[in-house]
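Every protein chain of the complex appears in place save one, which is left out.
Labels run A, B and C following the written order; every chain starts at residue 1.
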Amino acid sequence: MGGNCIGKVFKVTTFGESHGPAIGAVVEGCPSGIELGPGDFAEAMARRRPSGRPSDTPRREQDKVEILSGVFEGRTTGAPITLVISNQDVDSRPYELLKELFRPGHGDYTYFKKYHHFDFRGGGRYSARETAARVAAGVIADKILSPLGVSVLSYTLELGGIRAKKFQFETIEKDKLRCPDPNASVEMEKRLQEIADKGDSVGGVAEIIISGCPSGLGEPVFDKLDADLAKAIFSVGTVKGIEIGAGFDSARMQGSQNNDPITPEGFRTNHAGGILAGISNGDQILIRTALKPIPSIKIKQDTIDRQGRPATIKLMGRYDICPLPRALPVLEAMVKIALADHYLRQKPYERRT
Amino acid sequence: MGGNCIGKVFKVTTFGESHGPAIGAVVEGCPSGIELGPGDFAEAMARRRPSGRPSDTPRREQDKVEILSGVFEGRTTGAPITLVISNQDVDSRPYELLKELFRPGHGDYTYFKKYHHFDFRGGGRYSARETAARVAAGVIADKILSPLGVSVLSYTLELGGIRAKKFQFETIEKDKLRCPDPNASVEMEKRLQEIADKGDSVGGVAEIIISGCPSGLGEPVFDKLDADLAKAIFSVGTVKGIEIGAGFDSARMQGSQNNDPITPEGFRTNHAGGILAGISNGDQILIRTALKPIPSIKIKQDTIDRQGRPATIKLMGRYDICPLPRALPVLEAMVKIALADHYLRQKPYERRT
Amino acid sequence: MGGNCIGKVFKVTTFGESHGPAIGAVVEGCPSGIELGPGDFAEAMARRRPSGRPSDTPRREQDKVEILSGVFEGRTTGAPITLVISNQDVDSRPYELLKELFRPGHGDYTYFKKYHHFDFRGGGRYSARETAARVAAGVIADKILSPLGVSVLSYTLELGGIRAKKFQFETIEKDKLRCPDPNASVEMEKRLQEIADKGDSVGGVAEIIISGCPSGLGEPVFDKLDADLAKAIFSVGTVKGIEIGAGFDSARMQGSQNNDPITPEGFRTNHAGGILAGISNGDQILIRTALKPIPSIKIKQDTIDRQGRPATIKLMGRYDICPLPRALPVLEAMVKIALADHYLRQKPYERRT
Partner (left out) sequence: MGGNCIGKVFKVTTFGESHGPAIGAVVEGCPSGIELGPGDFAEAMARRRPSGRPSDTPRREQDKVEILSGVFEGRTTGAPITLVISNQDVDSRPYELLKELFRPGHGDYTYFKKYHHFDFRGGGRYSARETAARVAAGVIADKILSPLGVSVLSYTLELGGIRAKKFQFETIEKDKLRCPDPNASVEMEKRLQEIADKGDSVGGVAEIIISGCPSGLGEPVFDKLDADLAKAIFSVGTVKGIEIGAGFDSARMQGSQNNDPITPEGFRTNHAGGILAGISNGDQILIRTALKPIPSIKIKQDTIDRQGRPATIKLMGRYDICPLPRALPVLEAMVKIALADHYLRQKPYERRT
């Protein structure tokens, strides 16, 4: 199996399975001299961790990040940083009964077709559990970006068909669903409860705003910044769509409307979403992404077994109901990893003291 | 400058500038034994070439592809295949007057910020001219895919706000705008003429259908097939959005609706768009992508010069008015390159005779 | 810092520092279905571990390999395999006194020049301790190669100027210095004791014989099998020279002597050392490599401190006296990693059951 690594200079390799002993990441290319300790990961891991919202799985993981290498006397050395998160609440019994069946909407079928086996214990390698390692790696990316003034904000724009109409960015972090519109948030929560009661699940739309990104990140041909952001975001399992800047709306505009006029003070509008010809232009980078409903539902579905015989399946495990808001820190991490990589492609040996 | 290469086993490196002597591509990883000659490129190059539609630039290029290496006695040898397309209609005079100004919506500004220079002659490396080399490389990808039964169809779903409602796939190739709805096509053409008369430009939406793709292409973590398709498509300059399968609509569905039930005969629906957990499931792969209006317009726009002083710019060169339909063969080529790469990652040394 | 990874399909990334909490490796690209458990590593790790020979450091490490990922029910899954070896005997006190001085023959000076810091505790990342992770990864490479009939034998050909003259391969494993000539081995041991008594160190020459390697491994241009073997072997810190087949002797031969005649039964001679035009020819692959003396000696040496001021240094820590025989399992591991990579480049998805 290939493809466990993302980035060219700031390279993140994740490892580990949902129900194995541990998951983690090796982060290469981090400059030396950056303060880093186990405590730095707590906040980001907590934001990804289920926390009793109706949307969240009841699986309980402490998600404590252990640093095995790359840090000496509290600072990065430039050597690979190995992060390990042990799996503690590993109960694979609910999966035992279903080990012959492919769960609809999951990778069981395709994984089996490709590798001739699949990990019935919650997906193994292709479980969302793997994303905890990405969030941990994102913390290191953030350590590179934040001194440059780059910050990444994300929120629930839409959930179960309900869309935020107000944008109170300052209350997002306190909002249960990380929605910038408190009224919409209340409605979303009601909707989630209805969905949960039916054993069903629901999708949503996330918006991501990158502020303070310097101009000049990205390459003009294949490694365009937007292309690498799209890949990073689509590498998150539930993503089904992405827009940069005006996105699909730009397809309906005319050039005279869509072009952002340039002034000595900067761009007058931002339909480009902060990227021109694959290179950041110094403006905010705006991304919207569509997340499909969690495929694990407690409703009977048609499927087949490993031998191709028809069957029905009804899942009874511990699942999220909506990928949002838990996917937000994962999306932020992927965005930060892509940005840090493009930043360090230009300055790979920069030392911070 | 990095990022001139895409793919891991089937690797395509493009080279060349809009107004330099030639553009081209080196294609590595093509299996040996495949029939290939200069004549194989004519059809695909012709589909990308401007052809007198109101949407097309009047720049005239013969786009003849010369094979410099990798073919012996009419068959590929497995060695790198070098394709060269000479630039013939290279008139950079219209650009001379504007050489101090950044064209809004183009990469001039960001390229200058990154590299401290830019190629005023039509964008140089970041010109759409570079995509001719991609189309040529796509012909080789197609030679790998078509014996497997994989075919890629693309068409203009929407242009200037007019959307196809009927889908007569058999007439697409004959339709001037490659629209599957003849009535919509007539309206689109009218719209294009209006836009042209104003000196403006317009965007559109393309739909891409991949049929016959075997299950098992893709990797479950970062190199998901959808992630690599998203990167390949976003590496085309005008792309601002992408959806796989139900795309943004899936964000509004419930799991019980969005999950595709599995039957012994295959998937009952295809909201997934042919990909689960980053791996193809054997169903059609469905992609929609939003293209922004061509940024080159003959209307006065605000901008700045290299010194940051305010200025106005009015372009007078030879431009397309809409990225569609000329972008379609480019999008198809990128899709084929990504698929061939994922196919050959599994069977890198397969020889065809 | 880059360059922590070797291989393209069978990829090994090592992490960890000499005196950090742990070292280890992430191994990507291992086929699924291979039996693997923690017990599989014991023998190889023991061969690398110091064992009371006069040539060995007294540092005591248990070198127990823990598998964090990539194995399920005793078999590899195809997912990345993470191997962790904790550092237990971590006493950095002997280094404290020397923390301002560059040890001659070590990487302290160059590391400091490059990264503006260095790890005075035994070299940190550039310590020979890192090679334990390579040996562990080599065990997995061996699991891929041995079913193909590929075996790798290595031995001490020369030590401290004493050269083996007889080649009793069957007693190598029992010989303290892994020398195929028991008489030479006795002399070598005497020499080592003399050297130890003076506080000095000594180098040697290793010979490596790869048997059963199928023809067809390697690529004809830059990724020649001999080029990748040379890189793999030179990536071991003490290596100063390498020969393939007749090596430097071939420079003194004529073509009619050096060419290996081809017969229906195989090659009549093996001056090529099993590789032609970068591709294995099915014959034994023969490698000789020169290892410099261990640079840590208990004799006063001239050096400078971080400020560039002259100083003298006399090391008092726990060191090997000769890189042989402990380097042999490391060299074998590197050879196996390179071979497994080239093998899997051809058959990346082969599943063993």
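The rule we apply is simple: a residue touches a chain if its C-beta (ideal position, glycine included) is under 8 Å from a C-beta of that chain, and two chains touch if they have at least 3 such contacts.
Every value quoted in this text rests on a predicted model; they were computed, and no experiment measured them.
*Asks:* Out of C:62, C:88, C:110 or C:146, which residue would touch the omitted chain in the full complex?
*Replies:* The single option touching the absent chain is C:110.
*Asks:* Can you tell me which of A:125, A:143, A:326 or A:345 touches the chain that was removed from the display?
*Replies:* Hidden-chain contact among the options goes to A:345.
*Asks:* Of the residues listed, C:230, C:285 or C:333, which one is in contact with the missing chain?
*Replies:* Of the candidates C:230, C:285 or C:333, C:230 is in touch with the missing chain.
*Asks:* In the whole complex, what residues of chain C lie against the chain that is missing from view?
*Replies:* Residue positions of chain C that touch the missing chain: 1-6, 8, 14, 102, 104-107, 109-111, 113-114, 123, 125-126, 130, 158, 160-161, 195, 200-205, 215-216, 218-224, 226-228, 230-235, 237, 239-264, 268, 271-273, 275-282, 290-297, 299, 301-304, 308-310, 345.
*Asks:* If the hidden chain were put back, which residues of chain B would touch it?
*Replies:* Here the touching residues of chain B are 1-2, 4-5, 9, 13-17, 20-24, 26, 28-29, 32-33, 67-72, 77-82, 84, 114-117, 119, 124-125, 348-349, 351.
*Asks:* Contact with the hidden chain only, please: which chain A residues?
*Replies:* Within chain A, the residues touching the omitted chain are 345-349.
Basically, only the chains that are shown with their structure count from here on.
*Asks:* Measuring between mean CA coordinates, which chain is farthest from chain A?
*Replies:* Farthest from chain A by mean C-alpha position: C.
*Asks:* Starting from the mean Cα coordinates of chain A and chain B, work out the distance between those two points in Å.
*Replies:* 27
*Asks:* Using mean CA coordinates as chain centres, what's the gap between chain A and chain C in Å?
*Replies:* So the centre of chain A lies 39 Å away from the centre of chain C.
*Asks:* Give the residues of chain A that touch two or more other chains, as numbers and ranges in rising order.
*Replies:* Within chain A, residues 1-2, 4-5, 14, 114, 125 contact more than one other chain.
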